[in-house]
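In this view, the complex is presented without one of its protein chains, the others remaining in place.
The block that comes next holds subunit A.
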Amino acid sequence: MPQEPPPGALSSAFPPPPTYYTHFTEENLTALKSHRLEDGTLPPDDTLPDPLCYLVPPPPPAGSYRAFGEEWMVPERYPSLEEAGIRQLYPPTSMAAVAAANGGGGGGGADKGKELTVDRTVELRRLSKSLLLNYLELVGVMGMAPEQFHEKTADLETILFNMHHLINEYRPHQARETLCLRMEEQLERTRRETEENRKAVAKVEDILAGLELVAKRADAICGGDGLGAGREKKVDDGVAKARVRDVEAWKALVGMGG
């Protein structure tokens, strides 16, 4: 089994690389390949010889893990106030919280983590009102018996924690809302681009059709290709026709607004 990391290696904000990274050498990796089972999976790490067992990735953590000096939950969720040892002043906001409050813990399945429709606005307003009220009481206490401030500051603290917690719980909701907005913006952009492309196509088609018309008209003006005329005449005809065609084409282009 991999040796224990030195203390502080996992809890510091920028931990050093794991101690076993030096074992990932070319030889060790080739040696590990020969240990692979028939189905291509790796055998459990305790059956491998000493340096090779460090190369097998450990099973994914269950419960919680530490990264960048913080504790993370698996599956990821926001720890409830109760878990942090603070009294929750508002009704539970998610099924998971309800389950935890009922002492059930397990069960719930798909519903777990789903938000209940607790009116956060109302709760937040209530909390902000009692914040002000508690402060008023604190000021009163300070006037009468300044040494008894602990109780009131503790209340204020609880209320502040509750407000912050309620807001933080709301963050996934806001994230989804923001995602919706961004997607709507992108949809709008894509549609606009499509439309502009179509417009450009229509314009090109217009111009081409116009030019075709011009060519026909130039042909009509010059009258055929100078059949039966002499060589000299034919060249003159060609030049004249080109000139007429140019003039008509420019007229057509200008008429279309470039």
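We take it that a residue touches a chain if its C-beta (ideal position, glycine included) is under 8 Å from a C-beta of that chain, and two chains touch if they have at least 3 such contacts; residues count from 1.
In this section, contacts and distances are computed from a predicted model.
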item: "Mediator of RNA polymerase II transcription subunit 21", "Trafficking protein particle complex subunit 2-like protein", "EKC/KEOPS complex subunit CGI121" or "WD repeat-containing protein 74 isoform X1" - which is the UniProt name of the missing chain; value: "Mediator of RNA polymerase II transcription subunit 21"
item: Residue in contact with the excluded chain [from A:Ala31, A:Val56, A:Ile86 or A:Leu211]; value: A:Leu211
item: Of A:Thr22, A:Thr47, A:Ser64 or A:Thr178, the residue in touch with the unshown chain; value: A:Thr178
item: Per the touch definition above, residue among A:Ala200, A:Leu213 or A:Val247 touching the missing chain; value: A:Ala200
item: Residue ranges of subunit A at the interface with the undisplayed chain; value: 114-115, 117, 120-121, 124-125, 128, 131-132, 135, 138-139, 142, 156, 160, 163-164, 167-168, 170-171, 173-174, 176-180, 183-184, 186-187, 190-191, 193-195, 197-198, 200-201, 204-205, 207-208, 211, 242, 249
